[in-house]
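Just one protein chain is left out here, and the rest sit where they should.
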Amino acid sequence: MSRPAWLGDAKAVAALTFDVDAETPVLAADPRYAHHPMVMSHQSYGPDVGVPRILDVLDEFDVPATFFIPGWVAAQRPGLAASIVERGHEVAQHTHAHRAPTSMTPDEERADFERAVAVFAEQDIPVRGYRAAMWGASALTPDLVAEHGLRYDSSLMGDDRPYALATARGPIAELPVHWSLDDWEQYAFLPEPDIGRVIESPRKVAEMWRAELDGMRHFGCLFTLCCHPFLSGRPGRLMALRGLIQYALDCGDVRFTRCDELAEAVLADPGITPRPLPPPPVYP
Amino acid sequence: MSRPAWLGDAKAVAALTFDVDAETPVLAADPRYAHHPMVMSHQSYGPDVGVPRILDVLDEFDVPATFFIPGWVAAQRPGLAASIVERGHEVAQHTHAHRAPTSMTPDEERADFERAVAVFAEQDIPVRGYRAAMWGASALTPDLVAEHGLRYDSSLMGDDRPYALATARGPIAELPVHWSLDDWEQYAFLPEPDIGRVIESPRKVAEMWRAELDGMRHFGCLFTLCCHPFLSGRPGRLMALRGLIQYALDCGDVRFTRCDELAEAVLADPGITPRPLPPPPVYP
Amino acid sequence: MSRPAWLGDAKAVAALTFDVDAETPVLAADPRYAHHPMVMSHQSYGPDVGVPRILDVLDEFDVPATFFIPGWVAAQRPGLAASIVERGHEVAQHTHAHRAPTSMTPDEERADFERAVAVFAEQDIPVRGYRAAMWGASALTPDLVAEHGLRYDSSLMGDDRPYALATARGPIAELPVHWSLDDWEQYAFLPEPDIGRVIESPRKVAEMWRAELDGMRHFGCLFTLCCHPFLSGRPGRLMALRGLIQYALDCGDVRFTRCDELAEAVLADPGITPRPLPPPPVYP
Partner (left out) sequence: MSRPAWLGDAKAVAALTFDVDAETPVLAADPRYAHHPMVMSHQSYGPDVGVPRILDVLDEFDVPATFFIPGWVAAQRPGLAASIVERGHEVAQHTHAHRAPTSMTPDEERADFERAVAVFAEQDIPVRGYRAAMWGASALTPDLVAEHGLRYDSSLMGDDRPYALATARGPIAELPVHWSLDDWEQYAFLPEPDIGRVIESPRKVAEMWRAELDGMRHFGCLFTLCCHPFLSGRPGRLMALRGLIQYALDCGDVRFTRCDELAEAVLADPGITPRPLPPPPVYP
């Protein structure tokens, strides 16, 4: 098999992605948490403290990244998306209210999607990609993404290499994610709402991610790392992420990319045939 | 005590087993997950990406393995079982729909069992062994296994050495498993359905399994490793499994075996007296 | 940006805090646990065995600390708060009955707060700060703190550097906490009531906290460590905490502080503008 275009002459490609959820995950769980100052402050740390610090670290290594932002978050903090784009990074859509499409009706999903589109349009933020909240894309999601002119989704797990999805409006790229490359499962802790119950050491997390990167260099994969500024923006965790970036750069065979650039390479590759979303299986 | 025949001149015997569950565990939890593309893609990764990669690693070391496949999975992917057999490995039955026998009536269990038998017969896949979904064998299971001419079960935990089970149709071998030699408890994570909530580092997992292998070399045991391609097929985890196989080979005193060959050695050993399934105790 | 006054010439400031909860968390979960001797003894270990041992370790290194005590605990053990103050440490309020303010009506919160004030007043224990049980401060909490002449709260997570909160009665300092610098998530285990389900190794915990301290030295932060004597008073854990203190001292650029002294530095800093508690957001 010849090397796929998206891989180029690298052994693995790394897409650093940050989901700037802010208060949305806890408010989606229950809006009454708006009245819990500690919970709100736990979440606001992400855009207020974590994002600027993460931008500085990215500058330090001059590596690009993609920030997935719910429309609601961008609307609440009008300068946030622009502050990211100005630093050379990509902003992409992460639903409006951080509700999983699978938990919405098609009409609700469309309304939520378009509400986010409107927010970013009003702020003149170019958006070329989408990630479903909770990675809970519905059967409608790829069509919505294509219909609005976006070029990729990043919510599915059917491979660890990018692929293309056929939609009613033509192909989009799929940049797959995985639970094991997400910081939420490692770091998130809140008793109410219960967003997680274990706090791992950054050393364990960095070691595990490095092992995955090394495996991906062996097999030629896409390392889609998904971090949350309210989690990975904490000092010790950010230093561990910094060490991981340094390690990847030292490897000399890992290419960092923004998701939009990667999506274009996938869509331009004649060797990649768009796959339809598999139909729901009949069981048993 | 003289050395049992199944151990031969090895210090421990290793049976690498892979449960190719694909979509069945989540569909058994709730068929509505058929409509959740991310969940489906999380599971399809196993047969589509994980299995070919695992087969390559087994080739690399030239070690045999046994793949337990639900009948439904084999029927959905007609070439899957054959692609495994062609590489010299064993395919065994893992129920039809990945429902635990203890959750079914005897009639349901029989129907499910025979549905899987029919799938493999139609595909000309020879099947000599069985593993219950969730390891949830019922009191009927050993009889069903023997009645259909299979030679072993691999679902119980009463020992860490193979033994023989008396059934109404003569003895079968029991190749015991254990939670601590399963990758599910270490790696499985999905919030809905909740299949697990902790993601461990491959380094921890490989270290733990190596410690168990070393202990088993000390005590003369059967190392039945149970991995799932949708979990252990991920790059970093597969590299850790690769390291474990390399370690076992380097020991020089660990024999790798397919389950069917091991079962024959157990059943041929006159020193092993078949035990009945212990009757349900009266408590308290 | 010039160095903030609270940081002085240090790279990070460390506030060792101990929440002497004793029986209150389990009794707040359900008063019937008063009749479970093991559960009661699990909690009484904190003030009875843990606190004296912790005081000895603090003496050994001559570092100051702040002990947050529920009023009920101070009333049950009349000499406890005084024994801490006599050793040069600070005692602060931790509600009366260890119920989260967010779980109480405003009247209940006020009554609980003032009951604790009365206990410490009767024991002539000067109190200058407050921490909400479960860090569950309400929108009323900062006002209550200021109204009673206290100088700081330590329950929120909006930053990892101290800040000032505007209240109806003037500013108070906020000394932020975080789940990752709390020993509860690492060590607490009880099935009934379920206060936690994982017991981590002190080595992992100390490593994680040291990584956070190192990150905080990089970014110039406040290391607010929150330990519970019934957890961190255990021998192996206390030795790990001892090692962490030794490490921080060896760094040469970490200043240990009592919370009250730090609060004064924050309130005296003209560069710090009091922020109002953010209003509950309208979602979505």
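For reference, chains read A, B and C in written order, and residue numbers begin at 1 within each chain.
What we mean here is this: contacts are C-beta pairs under 8 Å (C-beta built on N, C-alpha and C of every residue); 3 or more make two chains touch, one makes a residue touch a chain.
In this text, all values refer to a predicted model and were calculated from it rather than measured experimentally.
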{"item": "Visible contact partners (per top-of-document touch definition) of the missing chain", "value": "B, C"}
{"item": "Residue among B:G79, B:P126, B:G149 or B:G215 touching the omitted chain", "value": "B:G215"}
{"item": "Hidden partner chain, touching residue among B:T105, B:S180, B:Q246 or B:T273", "value": "B:S180"}
{"item": "Residue among C:A118, C:I199, C:A268 or C:V282 touching the omitted chain", "value": "C:I199"}
{"item": "Chain not shown: contacting residue from B:A137, B:L190 or B:I272", "value": "B:A137"}
{"item": "Residues from subunit C at the interface with the omitted partner, ascending", "value": "23-24, 27-28, 31, 34-38, 40-42, 44-45, 48-49, 53, 72, 76, 96-97, 99, 112, 187, 189-191, 197-204, 234-240"}
{"item": "Touching residues (missing chain, whole complex) on subunit B", "value": "102, 132, 134-139, 141, 155-160, 176, 178-180, 185-186, 197-198, 204, 207-208, 211-216, 218-219, 221, 277-278, 280-284"}
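Operating definition for what follows: only the chains that are shown with their structure count from here on.
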{"item": "If a chain touches subunit A and subunit C alike, it appears here", "value": "none"}
{"item": "Angle of rotation relating subunit A to subunit B [CA atoms, steps of 5 degrees]", "value": "90"}
{"item": "Geometric centre distance via CA averages, subunit C-subunit B, whole Å", "value": "49"}
{"item": "Multi-chain contact residues (two or more partners), subunit C", "value": "none"}
